[in-house]
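Have a look at this one.
Complex shown without one protein chain; remaining protein chains in place.
Going by the order they are written in, the chains are A, B and C; count residues from 1 in each one.
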Amino acid sequence: RNTSQSAAKKRLDISGIYPPIATPFTQSEDVDYQRLDDNLKKYSNLPFRGLVVQGSNGEYPYLTPEERVQVVKRVKQTLPEDQLLMAGSGCESTRATIQMSQQMADAGADCLLVVTPCFYRGRMDSRALINHYTKVADSSPVPVVLYSVPANTGLDLPVDAIIQLSQHPNIVGLKDSGGDISRIALVVQKTRSQGFQVLAGSAGFLMAAYAVGAVGGVCALANVLGQQVCDLAQLCVSGRWDEARELQYRLIEPNTAVTRQYGVPALKQAMEWFGYHGGVCRSPLQPLSKADLEQLQVKFSSNGWL
Amino acid sequence: RNTSQSAAKKRLDISGIYPPIATPFTQSEDVDYQRLDDNLKKYSNLPFRGLVVQGSNGEYPYLTPEERVQVVKRVKQTLPEDQLLMAGSGCESTRATIQMSQQMADAGADCLLVVTPCFYRGRMDSRALINHYTKVADSSPVPVVLYSVPANTGLDLPVDAIIQLSQHPNIVGLKDSGGDISRIALVVQKTRSQGFQVLAGSAGFLMAAYAVGAVGGVCALANVLGQQVCDLAQLCVSGRWDEARELQYRLIEPNTAVTRQYGVPALKQAMEWFGYHGGVCRSPLQPLSKADLEQLQVKFSSNGWL
Amino acid sequence: RNTSQSAAKKRLDISGIYPPIATPFTQSEDVDYQRLDDNLKKYSNLPFRGLVVQGSNGEYPYLTPEERVQVVKRVKQTLPEDQLLMAGSGCESTRATIQMSQQMADAGADCLLVVTPCFYRGRMDSRALINHYTKVADSSPVPVVLYSVPANTGLDLPVDAIIQLSQHPNIVGLKDSGGDISRIALVVQKTRSQGFQVLAGSAGFLMAAYAVGAVGGVCALANVLGQQVCDLAQLCVSGRWDEARELQYRLIEPNTAVTRQYGVPALKQAMEWFGYHGGVCRSPLQPLSKADLEQLQVKFSSNGWL
Partner (left out) sequence: RNTSQSAAKKRLDISGIYPPIATPFTQSEDVDYQRLDDNLKKYSNLPFRGLVVQGSNGEYPYLTPEERVQVVKRVKQTLPEDQLLMAGSGCESTRATIQMSQQMADAGADCLLVVTPCFYRGRMDSRALINHYTKVADSSPVPVVLYSVPANTGLDLPVDAIIQLSQHPNIVGLKDSGGDISRIALVVQKTRSQGFQVLAGSAGFLMAAYAVGAVGGVCALANVLGQQVCDLAQLCVSGRWDEARELQYRLIEPNTAVTRQYGVPALKQAMEWFGYHGGVCRSPLQPLSKADLEQLQVKFSSNGWL
């Protein structure tokens, strides 16, 4: 017990807001490092806790292993010293995840966001996932954050697996993008004695997640409305719930539009409207149709953001 | 605009906590009105806003149309005058729902909880559902509450349908049992100018729902831990969020156990532990296995309730 | 073993094709018995094994218990003596199903089609379903056919439950509308020693079902293209698989259109095109949109039926 408590005390503090940054591409679909730098400079003026590099919005499944590491390196060069670089190192196999985690730590990642492997989802029960994450965390030079994103993976990291993994000294938290708020509350209840930290995986349920004990969020919408998402977090932390609620309302539709509804192409389009480089996605992701584009715009303008 | 505002002002206030009461049966599976009365007397001492008769936990699909009306009559006899009787009058066809609504209003229902028809769920789009609810609300002598419970119906009442229906003067609110907290917040945002009221359909996300603007809850767990669910609601209404959070945590596992996990048989078993008559369910619902029963008990005891 | 073999020998032969007849309504949504009679007379000229009254296409969830029995009575009056009247008697509760089964048998049903109860689908495991069907079959005066239709119920009757139930002397077969052909073959393999008979629940996989050992079909499309569905069955039974295949192809799109795609309103519309009374559905089922109507027509005309 003493051990776990002292472990809890030593855990990396990951509380706060992170944009899971998009990866800009040139028209020929190469990584556009210059435009990436431009975005990073603008983000450095916002009160983020850090950046997530290669969450689902970073099109990481479309990057080569080399590109994934290279992007981390590039971000590290620009990131303010007091911000965290949380790098997505998840691969399907345990061995590839271990290797990628090592490479990203070497490239400057402060901690790692490790998505559930999912291709053989029928076999990814608690036993398999606990085994996977334990091996990854055992070997990782930097702390690990679990990452459950059922909309992409078709798999929800089971609560019993999270509880057991929260006892690992090198696993510091969870990014939960599923949004089941009872589940989020249950995870907080069952893991807080370990100093385990839960991050909301979306701005759509950020306030509710704070209400039940989450300590931050990795929010696609923060790529676009970064200050506003940070403001919402601050209102929650300060207990100004009535103001928080009003702000939360205005973020739900834009958030849904750039995530579940229209996806990364919409996120990148919206970034253009707000002064960032978004641009094209890698194929097979397609640009929005004209009708979808108009709907996307309405979701921002009707809430007063455009 | 004036019209809708004055409509809003006149709406029945449904804010607060309701247990969706269970229907006790004798060993031969007849409705046990005496045991029902006993439960109602105990509930009358708790600070409920009212009772829901024939929500999903009342085994209403297992009652004959005559029994459904009879149970409403019986509840009306015992219910304190200042409490609301919200009766579940939903049937698959519009005409049967209209008839049942009329009969329940005649039997003393103060308002009606109308579940989405669902057998032909592939055809139950917004057009069909708006048409259904409009006809029901047009003809109903008492106000109507929409009811979306996808775990049972396989159907989530679409947000655009809710928004349009919120403008009907005789539709006063929604019970949302799906628990998607972003959706609940969005519904509140889009309907509050109409005075439309959202009730959480479960104690598992009650605090989060209050945080984003819900005004109450219809909570199976309130059949068992009625005072505690009311306490949680009161803490939320008073803005005592830190205390609310601690209480919310302790209700999640018991709530899941008596709803999604083990269902109505578990709810009725837990009622026995807390001094109410639960008893058998109508077939084909089966009693819990011994292993499930033990697990159920752990969910209450490990949270300090047994 | 001897017992079950002799039971097998005595089982009612249900092999062949059945249209699950639609229920015609007047413009005011009352049952239109005259138009029902008209349809029945036309059907009596086709080589059906019998009629299914109140399958999913009969809008049975929209009929009152009294109407359900009355429709069975009416059909019995017109049905040729050598055809079977298979009546859908499934209700949510076991006791209601037992009562309805008795009433339908009294009204002239030769056998009963009993859909899985489904509202509490999370609790409808093999134990509950075996218990339900056993009680129903024990008390039924006429043989019982199991009915699994996951598109409507969200529930697939488990194979282990089917296998166990196939040993009941009063359960003679299964209508499987899920269409998982491996599952259908497995059920045939595991139950044929009992003389258990499997009927395909749709014309879309009728030939494949015959190929793996089914003995007939309850096909919505047979309400419209009755002769053709019977022809397909006959080709399969005769082992003329190449001809069967060509006919099967031409039935797939029309079948999907009147079932999964556009549902009962499309079935009733198509009936009008082919000389039957279809007409309106009961609310909340809505008429097809103009666009859907055009698509529906194309599905028939492009396959040479219109």
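The rule is short, and it goes like this: a residue touches a chain if its C-beta (ideal position, glycine included) is under 8 Å from a C-beta of that chain, and two chains touch if they have at least 3 such contacts.
Given the structure is predicted, the values throughout are model-derived calculations rather than measurements.
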Displayed partners of the chain not shown (whole complex)
A, C
Residue among A:T26, A:Q77 or A:N131 touching the omitted chain
A:N131
Can you work out which residue in C:N45, C:Q189 or C:S301 touches the chain that's missing from view?
C:Q189
Residues of subunit A in contact with the chain that isn't shown?
29, 56, 61-62, 64-65, 92-96, 117, 119-124, 127-129, 131-132, 135, 151-152, 154, 260, 262-265, 282-286
Had the left-out chain been drawn, it would touch subunit C at residues 179-182, 185-186, 188-189, 202, 204-205, 207-208, 211-213, 239, 241, 245, 248-250, 252-253, 255-256
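The rule is simple: only the chains that are shown with their structure count from here on.
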Interface residue overlap between copies subunit B and subunit C, same or different (over half shared):
same
By C-alpha centroid distance to the whole-protein centroid, which chain wins?
B
Whole-Å gap between the CA centroids of subunit A and subunit C:
49
Just the number, please: Cα centre separation of subunit B and subunit C in whole Å.
35
For subunit B, give me the residues that contact two or more of the other chains.
none
